[in-house]
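Of the protein chains in this complex, all but one are displayed in their positions.
Order of writing sets the chain letters: A, B and C. Residues in each chain are counted from 1.
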Amino acid sequence: MEFRFSEEQQMIRDTAASFLAEVSDSQAVRQAMANGAGYDESLWSRITEEMFWHAVHIPEKLGGLDLGYVELVAMLEQMGRCLTCSPFFSTVCLGVNALRVAGTEAQQKKYLAQIAGEGRTATLAWTGKGRRWDAKSIDTTYTLTKDGVFLDGRLHYVTDGHTADLLIIAARENGSSGEQGIGLFIVPAGAGGVSSVALPTMDQTRKQATISFDKVQVDAADIMRDAGDAWPLLSQVLDLARIATAADQTGGAERVLEMTVDYIKERRQFGRPVGSFQAMKHKAADMMLRAESARSALYYAACVADEYLAGRGTDVMLAEAASIAKAYCSEAYFFNAGCALQMHGGIGFTWEHDLHLYFKRAKSTQQYLGDASFHRERLARMILDAPT
Amino acid sequence: MEFRFSEEQQMIRDTAASFLAEVSDSQAVRQAMANGAGYDESLWSRITEEMFWHAVHIPEKLGGLDLGYVELVAMLEQMGRCLTCSPFFSTVCLGVNALRVAGTEAQQKKYLAQIAGEGRTATLAWTGKGRRWDAKSIDTTYTLTKDGVFLDGRLHYVTDGHTADLLIIAARENGSSGEQGIGLFIVPAGAGGVSSVALPTMDQTRKQATISFDKVQVDAADIMRDAGDAWPLLSQVLDLARIATAADQTGGAERVLEMTVDYIKERRQFGRPVGSFQAMKHKAADMMLRAESARSALYYAACVADEYLAGRGTDVMLAEAASIAKAYCSEAYFFNAGCALQMHGGIGFTWEHDLHLYFKRAKSTQQYLGDASFHRERLARMILDAPT
Amino acid sequence: MRLAFSKDDEAFRESIASWLAENLSGKFEKIRFRGGPGDEHMYFDERRDWEYRLADGGWTGVGWPKEHGGRGLSIEQQVIYHEEYARAGGPGRVGHIGEGLTGPMLIAFGSAEQQQRFLPQILAGKELWCQGYSEPGAGSDLANVRTKAVFDRDSDRWLITGQKIWTSLAQESDWCFVIARTDPNSRGSRGLGFFLVPMDQPGVDIRPIRQLTGTSEFNEVFFDAAACDADCIVGEPGDGWKVAMGLLGFERGVSTLGQQMLFQNEFNEIVAIAEENGAASDPTIRQRIADAHIGLRIMRYNSMRTLSGDVGDGSLEKSAMIYKLYWSTWHRNLGNLAMDVLGPEAEIAETAPYDLTRLQSLFLFTRADTIYGGTNQIQRNIIAERALGLPREPRPATD
Partner (left out) sequence: MRLAFSKDDEAFRESIASWLAENLSGKFEKIRFRGGPGDEHMYFDERRDWEYRLADGGWTGVGWPKEHGGRGLSIEQQVIYHEEYARAGGPGRVGHIGEGLTGPMLIAFGSAEQQQRFLPQILAGKELWCQGYSEPGAGSDLANVRTKAVFDRDSDRWLITGQKIWTSLAQESDWCFVIARTDPNSRGSRGLGFFLVPMDQPGVDIRPIRQLTGTSEFNEVFFDAAACDADCIVGEPGDGWKVAMGLLGFERGVSTLGQQMLFQNEFNEIVAIAEENGAASDPTIRQRIADAHIGLRIMRYNSMRTLSGDVGDGSLEKSAMIYKLYWSTWHRNLGNLAMDVLGPEAEIAETAPYDLTRLQSLFLFTRADTIYGGTNQIQRNIIAERALGLPREPRPATD
């Protein structure tokens, strides 16, 4: 048992911090969020070619760095601190995870190598319109015919869905319901019958698209594992993505605290720094409690993800750790960002100040893949309704 | 529209305050809570003979004062401030209300006159063991035979159930469920087959008993209105009792704020009154916001109760106002009492200090007749599930 | 205590309701429910026309005394007026600062000449007002005013120089009331004057502030020797703080009930969405919707108690003093609830690049509710010190 970054992990974290300070400052973020793709191509090239981060947990034999989830999380935390705009999350935390969890050996060989080697981007699309994040939200259908598998439907809230090269699609067998009949499929973005529409979003640093499937034919080789029974696999992919999201949130929750502490040390009112008022100090202490606890929840979940990906942990452990991290970090980030806005007063309300970007990202990540109340109910099922 | 005490109401409130200051101080409360009955007989005599409060909203023709719910609430608020121990709540807010709402003319004539004239006490018993406060909690049964009606079962959490002269019992027709098959019955405490056990309670200022019914025969004349279909009537009685409870809570929520403000003005630490620290001041402000808002919710509900008892308001209006008041005042009192304990530090933790009596009463009244979450769900049904 | 309105009052309700039904239609149909906080920039011209229509009908200044051209309505009828106005979807009033602040301030502190000069124009909807209170660097420390007013004997005018911030509707306004320092050697709340400054002059420069919503309801206003006639100071030099504080008190009047009806409309919109998208069956959302409902009802009861002058135990003071803290917190929570009812759909904006939906604007804009007009922290200080008598923060030994 050792619950701290190793020296190597520490180095990865520090490298990420200094790289991002250079390439993902406020100006870079604002440029990226205003462009249609939602990220800067040249930054993505530097990430994939110079840093090779996108291959962080792709196995060595497929051209990856073969590092673990703790290392991934260390990078994501720094990206959260900087509001980095890139297809990193969708490609690595949705695409690579889905391939690692649900891809056949052949699919992994082909697609993970493509991602590692060519910097291709990927994403996962699975929900229909609505406010659910469970199996019932899946309403795109697949139909098995003598000519192969066909996908039909519209997928919503797809992170980077308008730019990803590779789409991993969850669909349900026509007529199935709930957790039954779910299949996962790999579809190139350019396949016939696929169309995507980018949507304007309140949080401009995390782009979303709607993707429509009109009788899209899927190669037999691109049907992922356990088709018809793939909900458990998808659920594990989602849990890995939740831990990744919690990393972004933890970084943001820390960063807004720092911004606030810096501000209230300097800002003077009534003849003294506002940071000397107890109301400010106590709120800052509450923020730190949350930021530190978010880190603990996150690092633990990252360790569990490592165990799981190494085949040593169970899906139940993964689900529990992911729900704890996502529930806690979602609330911590939103709480901290809200306090930060309040403690900055009017200045934090301006477009020029970066705070609103954090506040909006706190809200969008809070909702994404289930908010705290969703995950608490999920944990309650594990605690209270589990067969004894 | 006038939303303030009239001069007469103000006078009633002031009279109550000064009377209770004399007869229901800390020492009186501590003596009463330590004795078996839970109240001091001589205080009850003064209330019934000298003040005539127990007859506050009994019609004049039956020997009562014929005042309204606003006046009743004004008294209860003062009792809450003083933690007064007496069978006032059970007799007036359960017994009299039940007779007014569900009693036949003959029953009102007989029993309200008994209460007004002889100071007899009464209570309402309706729930079985468990944590529900809806119709499903009723599990005492009544059976119609050729010899009359027979009651069987055990009733829990009965306020003053071990001392009340008159029991009003809710029971369900054998085999019925939910809101169907409910009847209300008047049973003298001494009737054959009735036995009661007083229970030790965490809040010693509000006594409870369990009452057992073993084939208790009820006079035909003591079957209350709408037997078999009396849930709506019972529900209205409960709503009136909830408003009365909210009055007790409002009084308590105000009183603990005052105690705290007095204490933190005097208590010095770090060379200054602790009340000059922002953490204390802001908490006190939050307490005041709740105490004032509790009053508003309470007085509004009292007005609605008056309208209802005068035949001008609907049961839906009553239910809404009661749930708003009970939800808000329950949380306000518990919040304020909890803050008061924290702000008093060690001294508030001692048996000798009265604060714990308020804290415990805040908890017991919070639970009684449904906590805030129960009432919010009830309101949600009105807001969201009502047929449009 | 009684809840019912008198027959006269109910008849009055009928008259305003039918007037609104008749007039708030046709070309005004599209401005129904628009122009509230965070939406103030929308349909400005139409709402200006609507102000004239209201004035023609005699529905401006309904609470002002008759001798000043108002309608002199009783509290009850003002309550009814605001209820019906909001129920009908009456748009945010472009003249609300003039009617709600400048007018009552001039009635209380202005000279007869000032009253005659300005009040009729406000009632007619012809002159719009904005306010020049906050300054950059002052924030919650309102008395920390750096804007200067110097009397120029040559032109017989006050010349105002300084910077104000968070001024809404500055571009649309004809006049601005400005608090400025008349005694350059003074500090804090002494030595201030209260000025009525025309906006259409070279010395006034308005720069919109782009807010987190992407829109610009607020402005910075730069005064560079902006001129103000000698008779456009309210009271004497040095009276500025007194006038400013009196003016802040007007914000807690009957119009709070109108504000609450707008809140009710927002709440209803959220409930309708919850019923439509299934959020209404989520138990935690149900709790929060009920909680918002409770909060809004009690906000109303608090106001009714204040308006009825419930003075027992000094409660008038108390129920009025909690008002800002109460509503701002409630409203901020409502904005968050709106997003959580919507779920992931909450992220999707109206149109690219960044036109937000009304509920997104609500969510973001309500974060300012707990800041402007005295932050929640300042409100709690005021409550603790004035209503509860707790000691002030000791002055620091050294600055």
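Quick note on the criterion: a contact is a pair of C-beta atoms (placed from the backbone, for glycine too) under 8 Å apart; a residue touches a chain by one contact, two chains touch by 3 or more.
As the structure is a computational prediction, the values presented were derived from the model and not from experiment.
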(message) Using the touch definition given at the top, which of the shown chains does the missing chain touch?
(response) A, B, C
(request) May I ask which residue of A:9, A:159, A:208 or A:235 touches the chain that does not appear here? (result) A:9
(message) I'm checking contacts with the chain that's been left out. Which of B:129, B:215 or B:312 qualifies?
(response) B:129
(message) Just to verify: which one of A:66, A:139, A:179 or A:307 makes contact with the chain not shown?
(response) A:307
(request) List the residues of chain C that touch the chain left out of this view. (result) 283-284, 287, 394-398
(message) For chain B, which positions touch the chain that isn't shown here?
(response) 34, 127, 129-132, 156-157, 199-204, 208, 267, 269-272, 277, 279-280, 338, 341-342, 345-346, 349-352, 355-356, 359-360, 363-364, 367-368, 371, 373, 377
(message) For chain A, which positions touch the chain that isn't shown here?
(response) 1-6, 9-10, 13, 70, 257, 261, 264-265, 272-273, 275-276, 278, 280-282, 284-286, 288-289, 292-293, 295-297, 299-300, 302-304, 306-307, 324, 327-328, 373, 375-380, 383-385
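Please note the rule applied: only the chains that are shown with their structure count from here on.
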(request) Indicate the whole-number Å distance between the mean C-alpha point of chain A and the mean C-alpha point of chain B. (result) 51
(request) Hunt down the residues of chain C that sit against at least two other chains at once, touch-wise. (result) 377, 380, 393
(message) Touching at least two other chains at once: which residues of chain B meet that condition?
(response) 278, 282
